[in-house]
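A short worksheet on the structure shown next.
Missing here: one protein chain of the complex. Every other protein chain is in place.
Take a look at subunit A:
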Amino acid sequence: MSNSANGAALPRAAGLGSIFDARQQVSEAVSAGLKRRYAREKRFRLYGMLATLFAVAVLGILLFTIIRTGLPAFTQTMIKLSVTLYPQEIDPKGDRDPQTLSSADYQRLVRDALDDYFPDVTSRNDRRELFAMISPGATYVIRSMVIADPSLIGKRIEIEVPLKDDIDQFAKGKIDSEADQANRRVSDKQIGWYQRLVDRDLIVSRFNTTLFTAGDSRSPELAGIWGAVVGSFWTMSLTLLMSFPLAVGAAVYLEEFAPKNRWTDVIEVNINNLAAVPSIVFGLLGLAVFIGFFGVPRSSPMVGALVLTLMTLPIIIIASRAALKSVPPSIREAALGVGASKMQATLHHVLPLAMPGMLTGTILGMAHALGETAPLLMIGMVAFIVDVPSGPLSSATVMPVQIYLWSDAPERAFIERASAAIMVLLGFLTVMNLLAVALRKRFEKRW
């Protein structure tokens, strides 16, 4: 600052007048610099504001793009078909044998129904293009209806079946019909047929229930996140089951029982370091130790949970220790004073008081684990799995991995679904975080 430099130059033994002069000089120098300094202050403040604004804006853009891409995935364009279930096609023998019913050629029925709408489409190539507009899921819809209720055979049923993802994208306005035909996935003919269907009121847009009830699929319009949600559920439950007792045990031991010696120092340094090890390294550990050495089945929620347990353990331990530390020593002393053993004092008095803090830490740790992807890629949870996992040892995938797989897919419709899955995942995370905050607010105690 300039004033200190001027101050040093003051004459030491001088008359009253020269001191006055010197003072004036100083205050002139200071006020000469003031404008510059204030401008600098303003600028600095502005930088701070801009930085904060940048962070907030980025979050806004991120959420906005995801919601904008993801919202259309919640609706699915359907076509109304009236299908005649010819008995001679489905069940020529008429004995309603389930085997025959499930292997009948339902695709043909769908095609017949479509032919009824477009009697003018006759050439082989055109018909192939026409049939390609309807999702292969249509046949499954009819089949399951027939198997559930064989009395439908011989009747004419009105159903709504999903359109193929490309047509669905066109219906949602995501494909530009002006563009060159070679560069888009919908042909001019298909657009024409689609328009005719719209004119005849045969196209409807419905809430996409498939997204929430189905497992993965090669066809976007048949793909859903349910398989991944169930996989995440199994993985998270097992993670919670393993990490919570171990972490609480570790925290209680380190806070309440451990002697201060080298070994506990080693443990402490280890926990802090583990919290900062890249998650992918845990994946390598899981691959080499759990799969390679112990032979836990690959891609199973079990091996995923083991890896995530090791990952979340340090987080929960650190939070639990903080919670235990916040319980005042008077509680322990009072318990010991009335004759409780050390273990009783801890289990009956300290632990219940620290529990809300521990649970908060656990929920946050679980939220972290729920969004974790990288280590699970190493242990085979990236496989393409259609079935909804049935237990901790069956092959499964989890929500973040499903998002990764879908965002890698070339179809636009999968990108859309990946965004929708992100919205669901963020929803879960928000609920978990709110729960943690509520827990903290409700049980927070100031001693």
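Note that a residue touches a chain if its C-beta (ideal position, glycine included) is under 8 Å from a C-beta of that chain, and two chains touch if they have at least 3 such contacts; residues count from 1.
FYI, contacts and distances are computed from a predicted model.
Refer to UniProt and select, among "Arylsulfatase", "Thioredoxin domain-containing protein", "Phosphate transport system permease protein" or "HEAT repeat domain-containing protein", the name of the complex member that is left out.
UniProt lists the chain left out of the view as "Phosphate transport system permease protein".
In the full complex, which of A:250, A:324, A:388 or A:413 touches the chain missing from this view?
A:250
For the chain not shown, which residue from A:271, A:335 or A:413 touches it across the whole complex?
Per the contact definition at the top, the residue touching the missing chain is A:271.
Going by the contact rule already stated, which one of A:19, A:32 or A:62 would touch the omitted chain in the full complex?
Spelled out, the listed residue whose C-beta touches the missing chain is A:62.
Considering the whole complex, which of A:382, A:396 or A:413 touches the chain not shown?
Going through A:382, A:396 or A:413 one by one, A:382 is the residue touching the chain not shown.
So one chain is hidden, and I want to know which residue out of A:179, A:198, A:343 or A:386 touches that hidden chain in the complete assembly.
That would be A:343, which touches the missing chain.
If you put the missing chain back, which residues of subunit A would it touch?
So the residues of subunit A touching the missing chain come out as 1, 3, 30, 37-38, 40-41, 44-45, 47-52, 54-56, 58-59, 61-62, 65-66, 69, 245-250, 252-254, 257-258, 266-267, 270-274, 276-285, 287-289, 292, 294-295, 310, 313-314, 317, 341, 343, 347, 367, 370-374, 377-378, 382, 400-401, 403-404, 407-408, 415, 418-419, 422, 425-426, 429, 433.
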